[in-house]
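Note that this complex is displayed minus one protein chain, with the remaining chains in position.
Right after this comes chain A.
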């Protein structure tokens, strides 16, 4: 409702600058970084707002071709834009950017940038593909580069060894790599992480035979075809003195890979005893055989398995873990402190609860996304724990998205037993989105 009188207001010119800096910042933050640059060039006040945003928000920048499709995005403007960003930027990701834009930087020195991702467009052909000379360019333009990821590049690998400061290298879908360049790569660089897990089919086991020349390696990610089953590549990898994590993608040879690493006869002396963590996500047709191989890792402390299903989330289609095979495994892996069986259907609570009985150091039991027969699992678990007089700390049970209702936390029986069992309905484990088909081994160091 309003009162009756009316008053004309004099017309005023509309300007964005009528808004205060806080509101202008809210608007500008919603633009992409190149648009922010362009708007900052229009007016001193807008420039000041952009600089305030950039001081804290452009340490990591993603550049995409579509950002520069406007007619005003000339080469000179692109270069000026990068130079304006450089004082604030440390990590640059180029997603399907035209490589000619990268080449515009060839006479620059951008030594603040330590991480670079070049995610190429597989549809590019001819002179607009990322080639060996572009690796040389990267070495010149980013002299302090420590982490490099190249995807969909047409490189042979010959200049990678010139990136002296590099400690992490990831090659993804680089189909033209040549094996004779790998020796120099491993010998000259002090790599800590090496990743060729994704689609580098041209690289085979022979190309990795010199991996042992890089003793600084801590984390290796490869595929099963990189481990020639007839050679001792695997043993050489396991002998690397600083190795902390070994991830192997395998679609069809999961058992062979696991046997190669876990069985004492196959691995160097003490290698299996150094493996304290194992993670796998995927679909297996024979968990009995899988657990048999896993049982060789007697000193395992952390076991993480993620099942996968075809359903839409109603629990149908989950893979079943039988009580017998779980019970057998619990007899072997008595050193476990963390057990994560996520996304499975348990035959009954008994199999998993054998671990609660036999693994005296078990601290975390994670059944996220699993079907465990509901609260019966919890009550039986409590029954076991109440008899464990030696237990000094409660067992943590993670139940998010499982068939155990989260309000069980408030039940009187659980509240009274919090010294024995602490139920967590909120936490999600560290690897919920891990890639399917990857076996990950974690070593004691």
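Here, a residue touches a chain if its C-beta (ideal position, glycine included) is under 8 Å from a C-beta of that chain, and two chains touch if they have at least 3 such contacts; residues count from 1.
Definition applied: contacts and distances are computed from a predicted model.
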- Among "Transmembrane channel-like protein", "Mediator of RNA polymerase II transcription subunit 4", "SKP1 component POZ domain-containing protein" or "Sorting nexin 4", UniProt's protein name for the complex chain that is not shown is "SKP1 component POZ domain-containing protein"
- Query: Which residue, A:41, A:187 or A:263, contacts the hidden chain when the whole complex is considered?
  - Reply: A:41
- Message: Give me the chain A residues in contact with the hidden chain, please.
- Response: 1-3, 5-7, 9, 12-20, 22-23, 26-28, 30-31, 35, 38-39, 41-44, 46-47, 70-72, 74, 76-77, 79-80, 83
